[in-house]
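After this line comes subunit A, so read on.
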Amino acid sequence: MTAGILFTVAARDLKLARRRRIEALLPVVFFVVAASLYPFGVGPELQMLREIASGIVWVCALLAAMLSLNTLYVSDYADGSLEQMVLSRESLVLIAAGKALAHWVLTGLPLILASPLIGLFFGMASGTIAVMTLTLLLGTPVLSLLGSVGAALTLGLRSGGVLILLLVLPLCIPVLIFGAGAVTAFDAGLSAQGHLSLLGALLLVSGLGAPWATAAALRISIAS
Partner candidate 1 sequence: MNWGSANDFFAMGGYGLYVWGSYAVALALMVLEPGLVSLRHRRARRHPDDQDAQE
Partner candidate 2 sequence: MRFFTFAAPSRFYALSGVLIPWFWLATVCLTVLGLYLGFFVAPTDATQGEAYRIIFIHVPAAWMSMVLYLVMAGWAVVGWAFKARLASMVARAIAPTGAMFTFLALWTGAFWGKPTWGAWWVWDARLTSELILLFLYLGYIALTESIDDDRRADSAGALVALVGAINVPIIYFSVRWWNTLHQGASVSIAAAPKMAETMLTAMLVMTFACWAYAFAVVFMRTRAIVLEREAHTDWVKALREDVP
C-alpha cells in the first residue's frame, strides 16, 4: 500500500482551492487583523507588547487555523466524493492525512509566512522572530491534524463552526503552551530546545493518531 493516495488527495484539494483564492486568504487576513487589534486594546508601548507577543501570535494563529476547518469536508460531502472516499479501497486514514496536509498548506503555511510581520508589529527581536516561526512550523500542522478530527465529527451539523472550536481548542492548549513558551524562553535568554522537542513530540503523536481518529469520525458521520 503506497502513500500515493495521501498526495493525490492533497493535490486535489490544492487544485480546488486555486479556484477560490480569496477564500483561501481569509484565515491569514484574520490572523493579521486580529493580532493588530491588541495594541489598540492594551496600548502601544513596545516593551509591553514584546512581552505578550508570543502569546498573542499563537492564540491568533490558533483561531485562524480553526476558522477554515468547517469547510474541510463539507464540499466533498455535498458532491458525494466523500462517500466515494469512504467506500473506496484506499486507506481512509491516508486520505484524512492528505486532507489535513492540504489544510496546512492552505492555512498554516500562510500563517507562518505572515508571522514575521506580526513580530515586527510587536517589536520582537529578529532571533526571537526566527524561533517563533519555527514553533509555528512545528505547531500549525498539529492544529490542522487535530482540527480535521473536529471537522469530521461535526460534518453536516448546523452549529458546526462553533462546535469545532469548543471541541478542538482545549486539545490544542499543550501546543499553545509549548509554542508560546519556546519564544518566551528564547527571548529571556534561555534555551528553547525543550519546548521545541516537546512540540516535535506532539507533532509526531498527532501525526500518527489524528488521521486514524479522523477516519473513524468520518465513518461515524456518514453512517447515518
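By our rule, a residue touches a chain if its C-beta (ideal position, glycine included) is under 8 Å from a C-beta of that chain, and two chains touch if they have at least 3 such contacts; residues count from 1.
The set was built so that all candidates are chains of the complex that A comes from, given by their letters.
Please read all numbers here as calculations on a predicted model, not as lab measurements.
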Of the listed candidates 1 or 2, the one touching subunit A in this complex | 2
Complex contacts: residues of subunit A adjacent to candidate 2 | 149, 153-154, 157-159, 163, 166-167, 169-171, 173-174, 177-178, 181, 185, 198, 202, 209, 213, 216-217, 220-221, 223-224
